[in-house]
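Beneath this line is the structure, given in structure tokens, with notes to follow.
A protein chain is absent from this complex, but the other protein chains hold their places.
By letter and in written order, the chains are A, B, C, D and E; residue numbering begins at 1 in each of them.
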């Protein structure tokens, strides 16, 4: 399939254009000649030297990632940027990026993946960012203890050996779950306002401790990488259905 | 001592005015009537409900913190802001804040405190932010393994029970140490450029994992709270020398 | 009634949200804990120490004003801001503000109140500000001399002993009246463009003298305070109808 | 004298360039051909149709004013702008403007003129605006009652028949006087901070009433026009000394 | 006809308001008193001293131009601006300007005029600028060599004696033609994206040479003035139909 066709299909599936004004990431095709022919596609959370090298080893023509290289553009291709871009170009490996569109997709996205893992029902978009959403809410049909939630996530996610942390300032039993993966702690106020029992996210921040404590809400910090493998894996399935060969490159950071 | 005098002395000691254009925090006196009489001063890392309540219990007239209430100003005194400000006003407790001036002070500051703990020599300002610095560098007279550095910090800091993490991508033996406490990971590039063997900071961020790995530098994540108790404690000593009664309020967050 | 309910009703009645982008004033609840119980409500044009003190004396739970404390937010609660906020918090007195929404409301607003006083008919919104209006136009069924208009306003308004001034550069007989209360002189050009015989406003400005003279339009300067008592009084009636006890605090400034 | 020479001398005398970044007014030559020959110069507070017409009648070649036509530039020469500019051009009358440079000049300026009238001593710049000042302070050698100050100004200034108003919230006897003419009420806080007994200015504003009252300072509102005739008259003397014929055009607004 | 009526009709015909946010030119009436009576209208590409003088000689009441005097407004009427505005005002000659509205008008506009000259069919708007277009595309019913296109333009346009230049990097035979007159080279990428065989514009720019070469598209540089006489001439016909006397002032620049 031509790269330009793959890109059009992905942009369409992920609604790339709708997130253009709210995302610092340049989503869509970041590196590559549109006219290339694509047979093998690699998937990873981060577009970095390690995953680029592994995609080259896997003889991939295209690498699809959640975190790309261009955040607000670059002035130069030198230093770290050169070291990441050079092997892509030298090995005819294109780079496709989907950041917030992949966080917020209500079926294929990262938050949706966490909600699947937790068997949540009555799903609804959560995590407002301008006119879009970058997370999801849902309800546990059978409420269970907050610590069990922590354990389930620690057991299932690729945490790179790190523990999942519970800031247990909310109700003991969890029913209503709000999810924004990665750096989603900034949506704590929205979680409180919508009456969630817990906000599940990736990384924490110092000020969140007291904000959660004062608001009486649970927070689960399950890791940035660990909560963001779902989106690229879901897209992998979609792309495989198009008849392309696919592979997932696992490089957990433990952060 | 009159509050206005205490404020003038602190502003002078900490060079509050020099950081006015580079800090979102409104440093200096944030809450309080300048004409109040101050006898007892409480110190804490965070100005939040818990520390405000404890300062009230301690019958303090002034609470000095690193993280205050006003970040870019507030439009309203409602919700969480009301709940934090109301007890301050009801109990005639003033609030003094020093954010970046306290991070960067080369003798009293947070980074300087970490450097003291590590017995670093040949200290120099580190962590450029506009025309100022918010961290410090130094050299270990006797180089030691990177894991020993991790262990020393874990043993000495108030980590709230959390472990200190080493991203061990740099040299095995540590000599040159760069420090920016709290959310200091953004100064990783400066640490690399200046040839440091390790960057010691508080919180991590997903992208730092691969940036450190590709640059071949060690990163130690010792906790935001844990690395930022030094500044307020040092100021406590200064204020005690002025003849005021002081107390430190320990509320570790583990973040 | 719970404060949050009173606030919701007022925001709804006055369309607070619609003016959010065009008003420097933080309209709605400015100070207070949403969960408080409200029985007595005081009303005043200005939210200042004098009216706060009188509202405390009147044992009010809520003070509703046209000019509040937050214009573009505040960085600190010190000095004049402290002196105004402290008694509100110490006496559990909440502060609700409605600036431009109350100027422009076509039935309850300040301009509408002036139009009522002048028995104007065929009312229409006047005083464009972005997508909203902050004044009103109307027609006198029976035209009368411009000086009579001046006298009527001087006789009826709370001018604090100051005279109402007529810049008599327009037609001798008044039929078409444009009104923007307070600092409304900036809408002089709109008054000219819509063919009004007079612009009634509160304060003047040096340049308006010649602009009115060159355009051949009358201007009546009736005082900022004097033209802005109508809105809060109208809202007082609305709130009284909700079953709450109310009182109006008269503190004319003569400006 | 060539217009360009007159302009150079005036710019030099008034330090026009130093106010370029802090004044919305385009100070210096606003309208006119630099190569014109100047014999007669008219002076007025406002550059408006009335003063332009009178300057034409006086057969002037140049009109020097405090308030000009260009505030932030104009997109078109139509309507009121056309009506003011057209007679200037048709009668070869140039327009020179000095707004803030003339307010702040410590010898020739408007505030200096008020200070002269009040026989103030120990003069110092007052009224900070960026790196410049736009007013002046001074001390009365023999303190006198605040109402006497009001009366002296009312007796001496061209108030257009309006009364001078005293907001008598400060000390009864006046010694230390701060002056910013015209719309100078925004410097009330600076007046309080520097310990002035009274701020003398031109126009008031609703919020100043309570700000003055709460700060315990007197405010005298003597009229915008009335306080701003000094500057142009002083410059008139300077220009007469250069050997040019001069005339002052008196058009008080009473505002 | 009153000037205000002529202006209303022109604004209506040319959709002046729709281009307000995307054009630095202040389109519509730039200089003049709306109440003037208009009998004779002159037309020119540039509103400059030469055309103003010729319009005065022609005893015109109104000069309609493509390039006016106000681009982002002016702070002063001095120097070149004075020399252009003064004769307009002294001779009661108003100035009406239509920049982008006249480039983009799909029937009367500059690009439409070039398309007429080239007998193009299947016309469509081209040259996106925000929500509007400033050019036109069309198809030659009978494809012909690119050099013939160059020759036809050189033969028919008022090039002021300059040659029309072909950057012949595209197909030899021309079928699909994209046109943005004047400084239209910035729309080269849009021409490539829409599959045009050639972009016809006025002025070139150094970087366009290689951009066209690498993209494999022809570019014809026919002169800024030469490609922009169509719009004003078309409007001349419209105005003549309204019963006003008209004249076209030819001042080619060869640029």
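Quick notes on this one:
In this section, contacts are C-beta pairs under 8 Å (C-beta built on N, C-alpha and C of every residue); 3 or more make two chains touch, one makes a residue touch a chain.
Just so you know, these numbers come straight off a predicted model, no measurement behind them.
Although it is left out of the displayed model, the omitted chain contacts the following shown chains in the full complex: A, E. Within the whole complex, the absent chain has one touching residue among E:31, E:63, E:115 or E:208, and that is E:208. Touching the chain that is not shown, out of A:26, A:139, A:238 or A:251: A:26 (per the contact rule at the top). In the full complex, subunit A contacts the hidden chain through residues 26, 28-34, 70, 72-79, 82-83, 85-86, 89-90. The missing chain lies against subunit E, touching residues 46, 48-50, 67, 80, 83-84, 162, 165, 182-183, 202-211, 213-215, 224-225, 253-255.
Note that only the chains that are shown with their structure count from here on.
Separation between the centroids of subunit B and subunit C, computed from CA atoms only, is 46 Å.
Here the CA centre of subunit C is 31 Å from the CA centre of subunit D.
Contact of a single residue of subunit E with at least two other chains is seen at no position.
In terms of inter-chain touching, the protein chains here are arranged end to end in an open line. Here the chains touching each other pair up as A-B, B-C, C-D, D-E.
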